[in-house]
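Structure incoming, see below.
All protein chains but one are shown at their positions in the complex.
So that you can tell them apart, the chains are marked A, B and C in the order they are listed, and the count of residues begins at 1 in each.
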Amino acid sequence: MLTSEGLEEIEATRAEEPSARHALLTALRVTQRERHKVGPEEIEYIAGLLGLSPAIVEGVARFYDQITASPTGQHIVRVCGGITCYLSQSDRVAQDLKGFLGIADGEETSPDGEFTVRLVECIGDCDHAPAGMLDDRFVGPLDERALRTISER
Amino acid sequence: MADFLTRHTKDPAQKKLDTARGRGAYEGFRRALAMSRQEVVAEIDASGLRGRGGAGFPTGRKWSFIHAKEGQSVYLLCNADESEPGTFKDHHLMTFDPHLVLEGVAVGAYAIGAHRAYIYLRGEYASIAETLAAALREATAAGIIGQSCLGSGYDLSVGLQLGAGAYICGEETGLIQSLEGKRAYPRVRPPFPAVHGFLREPTVVNNVETLACAARIMAEGAEAFARLGTRQSAGTKLISVSGAVERPGVYEVEMGYPLMQFLSHEAGGISGGRRLKAIIPGGTSVPVLTAEEAAPLTIDYESMLSAGTMLGSGGMIVFGDGTSMPHALLRIAEFYAHESCGECTPCREGTGWMAWVLRRLLAGEGRPGDLGLLLRVGDNIEGRTICGLGDASVQPVRSFIRKFRQEFEALAPLPVAFPAWQLHGHGPRTGRFGPPVEEAAQSQPVEGPPDYVL
Amino acid sequence: MPIVTIDGRQIEVEPGTSVIQAADQLGVEIPRFCYHPDLEPEGNCRMCLVEVDGFPKPVVACATPVVDGMVVKTPHTSPVASRAVRGVLEFLLVNHPIDCPICDKAGECSLQDFYMHPDYGQHRSHVDSKEKVHKAKRVDLGPRIVLDAERCVMCSRCVRFSENVTGYAELQFIRRGNHVELVSFEEQALQDPYAGNFADICPVGALLSRDFRFKRRVWKLDYTSSICAGCSTGCNLRIDHYDGHIERLIPRRNPDVNRSWLCDEGRLSYKQLAMAPRVTHPHQDGEKALWVKVTAAADELLRAGTLGKGLPLAALASASATNETLWLFRRYVEAAFPRHLLEFRLAQETEAVRERQDKLLRRIDKHPNTMGALHLGYTAGMGLEGLVREAEAGRLGALLMLYYPPLVGEESEETKDRIRRLLELAQESVLLTTHHLPYLAGAKILLPVAAWSEEEGTYTNYQGTVQHANGAVGSPSAARPAAEVLGDLMRQATYGRPETEPGRVFAEIAEKVPAFRGLRYKELASRLATAYPPEGRMPYGKDGFTGH
Partner (left out) sequence: MAKTASRVIDVRAEAERKSAGLRSTTGTLAGLEVTLRNMVRPQHVTIQYPEQRKAYSRRFRGVHVLTLREDGSLKCTACYLCETVCPAQCISIDAKDVDDPRIEKAPSRYEIDLARCIFCGFCVEACPEEALIMSREYDLAVTARDPETLTYGIEDFTERPQIAFYGAGFRPHPEYPLVESYVPGERDGTPER
């Protein structure tokens, strides 16, 4: 289910930490990165991997915003919805971006499964309001140029 | 403008160990290693360094609470889960001077006798984690961190952990829970982390900036730090200013720097030639200030406290003329409702309820007495929750409604049925902010406060 | 030791005691959801807020340790604490469906009790149903539990029980804020053999017992304190019954024996009482008979078979009988039959008594009173197998047998066979039992006795703790407590005029048997006054209820 690289990362964390449970968050991150979701099957897989009950894994997985039950696109664009960015109309920016990427209203992911656009809470890049992230990179401010760069990618 | 911490952050080469060491990186750690633990703690105590995460608790004293029993391990957790809206100072510091942060972690770990330290970064800071990891690899390879740091015989290993998007992980016990692979439900205190923290062992949780300060203090001496700033607020502070200013960004200022001067000079004035309407001085968790209130203030703990707010994390959000305060408040309230972990009742239900009422007011479906309801819900949350998130969610609601009453009343259907005391308060509020700073400094602490304002 | 003042009353407690424990010891009621005496304190419900002198704001009683000289004011006396608790209750009602009339927990629901409490009650809910957060309802969590997530107050008792006590960790919260919801992964059925406890520890109607669901409103129930007869742990439990029918069994707290828990097998053991038709009347040679005649006939039969032929009497008792019954059984056998083989039914039970089945409560030995039988002088002897051998060799004159079918599990086929064989071989046999079971058909005289839950008496658990059980419901038709039947048998031939009232029999045992020395029946019985949670509190109209 996971790549050997991902498994290694989980294994390394597990070896370093006092118990398997400490590697849970890392395992969830790795799974989300590689599978673009942590649904029931992934939860059972991780539970088996770390020797935890699936309920515990589910409880932790569903606590964090970045771990999603439904699949995201190959790339995820996070548009900051924090107060500063909100005042720079980041909700409209998100709308525009969805338009650029052909994502329908009420949807988050483009039909080709390439991009997911999500309005998230403050991402800690307020000086580039309206801030945004393309996967793990900060790409704010999300002006027209940035939007085009993202959509052309 | 001060440069105690940010002297070299302009230079991208500072990320490289060689460059950084050429500029004196890890000299503070070397000096600390030559001293006993108690001496390091005493030095930090003498510098007057206070926690930069928001609560402003004296760092030296926090470290002195650690009394490990036989067979216990001690842990230092560096709180880099910078999730307070409007705050991005640690982002800046870790990106541009990762070795300073690592040095701070090493100094802190040595001072409390920890051989294992963690840096917990919020999930969005994955790219910063890479920077830190690269720096950590360099430092480990150079023998600075690892077995027998700098040849001193002191062992230290540092772990990096990324979160996955939860504001509550910035609360110290929430951070501990998250690190242990649990839902980040804050723990009830007592017992405090200094007694039962990570893995139920004595633990200190410090903010990134605090630890960076500690590293610089060890390099330059307590005197150099204490000379800066005011009597109660020593040193400098990283201010991350955003919103309606010309030059948003991170600026280091000496404590006691006039707020208005900061806005006009460093931040370049209010954007678009507008007038200042309001300013949140330390992240959304502290009460908002009107332009009139903000005018005479200086950037330090006691001045902010005198105006009934807090310096907090130093995440300043500036509102220009024409901003709709109810809309801004709704966004803030929704943030807390979304980020409430849902563990304890008042915060779980109260934050959602406040957001719901605000939403209905802004949708034109307000009911008579809704503003009073908001304030009353806030009163019922404040001081009744496990961690500070509940209190933090109340501060903006209460201060926005009291200070920008007309804007809210315009939304609320008449009659606005709430008593005058709810609007104006009973006088200076105690509770969250505790006694005035002078008294607080003299009185014995009854609890180790959280590192991070929530 | 620290002395604490709560609501003006002082108590000295062990160091490290929390305020809520001190209050419980004093009998001062502090409202709580998440606190449970047998779980780690979590402090998340914020219901137990109390005012402590010197603290700027209310603190949670469950996580605040007592300090010497502490002055605590609960919501009963402190307006500050009362206001705080009212606030918390208001929050709890925001997203609660408040569907008490159709909720099975109504009547024993903490939330209901608290929001109607005069000192800190809070009826207000300003939120329309359409504004509430809606969650899963009527989730099927296997054969024991039904979940209604909307009623959950997120106290996490069940989560902690499942994670820390049984270790199955099958229940968890998902999501955050007011969307937090209790789930079992993928709505999987709970595997936990202690799942029934979820319904007990749930302070509201979120986790309900499937067995008891819709059966009876709790305020209709009568309560009787008893001891579980499912295995040798002897868990303390309460029989809830209505109109002579047992509706459910729930645990009573006993920190030394079962804490607050009860296994599912024990919880449902009452259903075993209906496994077969009950013996309702004495039978002689397959025909219904009258007690007056049949008692004499039984004694006559046994004596004719043994004394007349010079053969010994095989006397086989059950380790499921009460101490009092076992005592009278032995007395009768010893007084009436100089030659007897007094047997304790299964030889292996004496070994099994110390063996466990799991780490928590369940034990291999499914007889509640093996230890009592051993204390009362019953020994393993030749066992059932040996008796069958003796009978086959024609060395048994008659058989007197006291048999209770097990309430948990079933007899092994081997045991059934041996019992059947023994009854066949022993020509003169008198059987005291509760149910018509196929392998018991061979008895010449069948005397119906009261089953567990129908008679009063004491049981000695594997630890040697003597515990008292009350009779809750009546016996069917002509069945009588075994002690009375044995008393009658003794009177037949004037072997004595024994006391058969359990208290008096027990006094006699306490006098003569070392293991029982110093025990007093009344004290054992009064220990049962402590009831399951919160200690001493019972629903409306029942004794010990402290609200309203």
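FYI, a residue touches a chain if its C-beta (ideal position, glycine included) is under 8 Å from a C-beta of that chain, and two chains touch if they have at least 3 such contacts.
Since this is a predicted model, take the numbers as computed values, not measurements.
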Touched by the hidden chain, restricted to displayed chains: C
Omitted-chain contact residue, chosen from C:K57, C:H126, C:R217 or C:K416: C:R217
Which residue of C:G16, C:P101 or C:G286 touches the chain not shown here: C:P101
For subunit C, the residues touching the chain missing from this view: 99, 101-103, 137-138, 214, 217, 219-220
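By definition in this document, only the chains that are shown with their structure count from here on.
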Separation of mean Cα positions, subunit B and subunit A [Å, integer]: 25
Shared interface positions of subunit C, touching two or more other chains: 173, 175-176
Of all residues in subunit B, the ones touching two or more other chains: 166, 183, 338-339, 341
Residue numbers on subunit B that touch subunit A, as the complex places them: 82-88, 91, 122-127, 159, 161-167, 178-184, 199, 240-244, 248-250, 284, 315, 317, 319, 323, 328, 331-332, 335, 338-339, 341
Subunit A contact footprint on subunit C (complex, rising order): 163, 168-176, 183-186, 188
List of subunit C residues in touch with subunit B within their complex: 41-47, 49, 56-58, 60, 63-65, 84, 87-88, 90-92, 94-95, 126-127, 131, 133, 153-154, 173, 175-180
